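Just one protein chain is left out here, and the rest sit where they should.
Up next is subunit A:
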Amino acid sequence: MGDPLDMDFVSDLPQSIIESILTRLPIRDAVRTSILSSKWRYKWSTLTQLVFDEKCVPLSTDRGLVEKSLVHFITRALFLHQGPIHKFQLSTSYLQSCPDIDQWVLFLSRNDIKELVLQLGECEWFRVPSCLFNCKKLTRMELFRCELDPPPSFTGFLCLKSLNLHQVIVAPEAIESLISSCPLLESLALSYFDSLVLNICAPNLKYLCLEGEFKDICLENTPLLVAISVAMYMIDDIAEHFEQSSSCNFIKFLGGVPCLERLSGHIYFTKYLSIGHDLERLTITYRHLKVIELYQVGFEDMKEILVVLRLIMSSPNLEELHISGSSNTLGEIEAADVDLWEKLSKYTFQRLKLVKMTEMSGVPHEMEFIKFLLSRSPELEIMSIMPCGCDIDRRLNMLIELVRFKRASAQAEIIFIKD
């Protein structure tokens, strides 16, 4: 069939290419290539990236069956595998407190694992075996719903660059020491920790992402931080804690990040920053800060507005600003403190090009803020405003006010989004 020259032309490609092809296939298809021909029999077994999920096994409504077959598949694949495994990812919700996972982690710890991702769905928290802490070459770790308990002899992951812990149960001191014992850590993401007081000491850290109920965050030693994203949830006792706190949170958090390029704060972030705020001049300028996103800013609270102002006025190269108001409009709308806006020194935003205001309820401070921005941004190109609420009257009033505002930039477009 076919001429002799029409031979198999893919089996003799270099192994690195075959691997790159097989890595792009779902693991099940990759393993199936073993029956294609004699040359392909073991090509899959040297893959260094193994990604498992429940798609590896046939679907079934019987959870027990799926679990069993998934365990079989993974165990077999690991057993038949040859050579180092650099990446192992397991994302499934079918493995309910499965003892085999411990064995897999043990196997991986002996095989130079570099990237480990365990996302175990909605089942019980998986207690990570201590052999995980023997994975000396780990560069990336992502755990989802696990329980971590570093042994006392643990000296840290010396190669770890990226750490992502989502809904992980771990003692607070353990977290801090884990972070500080990973000297190369560049990217840190912590989500859904309960009431955490955190001191982050990571000299190489570049990307920080925090989400959850944090009582206190202090960026002690993070000089290289480039991007921060924080979502702070608030429950009652944290609110009390906020009231009682005396230290200046703004300085604690943003005092030591001169290289910051991108800041994103959600929910109660600005409120958090406003605690303990005093009106001293900030000594730090964020020369590289280009994008600021602050969501749920409470425009009724003067302190929060001051935080925002301070932030944007310390960023001479700011190009994009996204602000959203908190959508719980108070019944009483207090009169704007006009003095404040007059008092602000003659500051212009030299580079500001794009401003997006969302969830605007027409509160006086909001309008003053917009007016302030419009009159101080000579390079502004787009100001986009999205009102919240369906009160047509209010929107009309907003629009009428908007039209009056003086614009420093001749090419500024004001885009009022209807809904």
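The criterion applied here is as follows: contacts are C-beta pairs under 8 Å (C-beta built on N, C-alpha and C of every residue); 3 or more make two chains touch, one makes a residue touch a chain; residues count from 1.
Here, contacts and distances are computed from a predicted model.
Enquirer: Which of the following is the UniProt-recorded protein name of the chain this complex doesn't show: "DNA polymerase epsilon subunit 4", "Calcium and integrin binding family member 4", "SKP1-like protein 21" or "E2 ubiquitin-conjugating enzyme"?
Expert: "SKP1-like protein 21"
Enquirer: Which of these, A:57, A:196, A:226 or A:385, touches the one chain of the complex that we don't see?
Expert: Missing-chain contact among the listed residues: A:57.
Enquirer: For subunit A, which residues touch the unseen chain?
Expert: The missing chain touches subunit A at positions 2, 6-11, 13-14, 16-17, 20-22, 24-26, 28-29, 31-42, 45, 56-58, 68-73, 75-76, 79-80, 82.
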